[in-house]
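Sharing a structure here in structure tokens format.
Of the protein chains in this complex, one is absent; all others appear in place.
This part shows chain A:
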Amino acid sequence: MADDKRKNTRNDVVLIFDTLFSVSQSSVSSSQSLFFASFYLVLLAMEALVVDAGSKLLKAGAAVPDQSPAMIIPSQMKRMVDDDGPSTVSEDVTLDPIERGFIRDWDAMEDLLRYVVYTGLGWEEGSEGNILFTDPLSTPKAIREQLVQLMFETFNVSGFYASEQAVLSLYAVGRISGCTLDIGHGKIDIAPVLEGAVQHIASKRFELGGTELTKLLAQELGKSNPSTNLSMSDVEKLKEQYANCADDEIAYEKTQNCEIEQHTLPDGQVISIGRERYSVGEALFQPSILGLEEHGIVEQLVRIISTVSSENHRQLLENTVLCGGTTSMTGFETRFQKEASLCSSAIRPTLVKPPEYMQEDVGLYSAWVGGAILAKVVFPQNQHVTKADYDETGPSVVHRKCF
């Protein structure tokens, strides 16, 4: 019985899910739980690596779904340039290998991955195992192919798989269908997923994310604190600490007179933060603050779902998942649900609650967790791209086997 069910990947994901649930709940019969436990232990012996490379943070670790990733490091890199000449000035150039979710600088990415895989996660040269990568929505084929090529030719991995972040975030909360709203540093992706397949026609990607919010905050703070000098990294930290979502539009209007907090920067300067912190959150619901002629995200979500065939509407709306760093903003979820209840359509978006055994802030790396879950299913069943497949067909094999 269990073996037949195991054949299908998507059923498997739900099954792995039930396994985790039942092992933690101890409500399953002893023989079944022993079988599942031993299955789980066997898989632990040959762990794959899961890498979720984002525009701001790179999450990587061995595929253990109920833990947070072993490495959460910034993707930004510094190139040290040493002058051999008379001057002893070394220039630091900061690079972002990943822009707006996509890998742009391949040399830097290779160095970053080399650090992650060998130094950080303990792989040894010569015995590389299996690796799973996450892709953002609408990743161009060329980028996927280049990544596969890099992995097989430079890193010599034995197996590779890539999956879209939207699907993985759903797996992390135990669903195979639903709508994901991924608000990351470099982009916002809204993707309806049905039974593990992203509905690309309906999905939408916005080239705005945490970066724009940081710039907005910097702008606003510059206006209210004209004498202070703020670097972008300071503003970024301020955003993470202070950014807030007002309860609704009316409450936002009232924040004109909200309390002003004083904050001391590392270099000693003191700045006052007042309404600015609410503007950051409000910008997501009223993009006109950022100067964009777009609807707020809740409205966009409802519109996107309405373009999918109507028999699936209920399923998508009732299984909405928020993920990405920006969604951890204070008050974001409450505001989202409030906006959702103001929606005119018959069925309102309902947020999915992550299961109890998942970490507290799973929204920050749900794509990674989903990747870990998927890795446990895909690699043992040999559904991934093996070195032999790559040698035979070339990089385009990734489009056939990974989806």
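Some notes on this structure:
FYI, contacts are C-beta pairs under 8 Å (C-beta built on N, C-alpha and C of every residue); 3 or more make two chains touch, one makes a residue touch a chain; residues count from 1.
Note that in this section contacts and distances are computed from a predicted model.
Chosen from "Meiosis regulator for oocyte development", "Ufm1-specific protease 2", "Profilin" or "NADH-ubiquinone oxidoreductase chain 2", the protein name that UniProt gives for the omitted chain reads "Profilin". Of the candidate positions A:77, A:95, A:143 or A:197, contact with the unshown chain belongs to A:197.
Only one of A:237, A:263 or A:401 touches the absent chain when the whole complex is considered: A:401.
The omitted chain makes contact with chain A at the following residues, 7-11, 141, 194-195, 197-201, 307, 309, 381-383, 393, 399-403.
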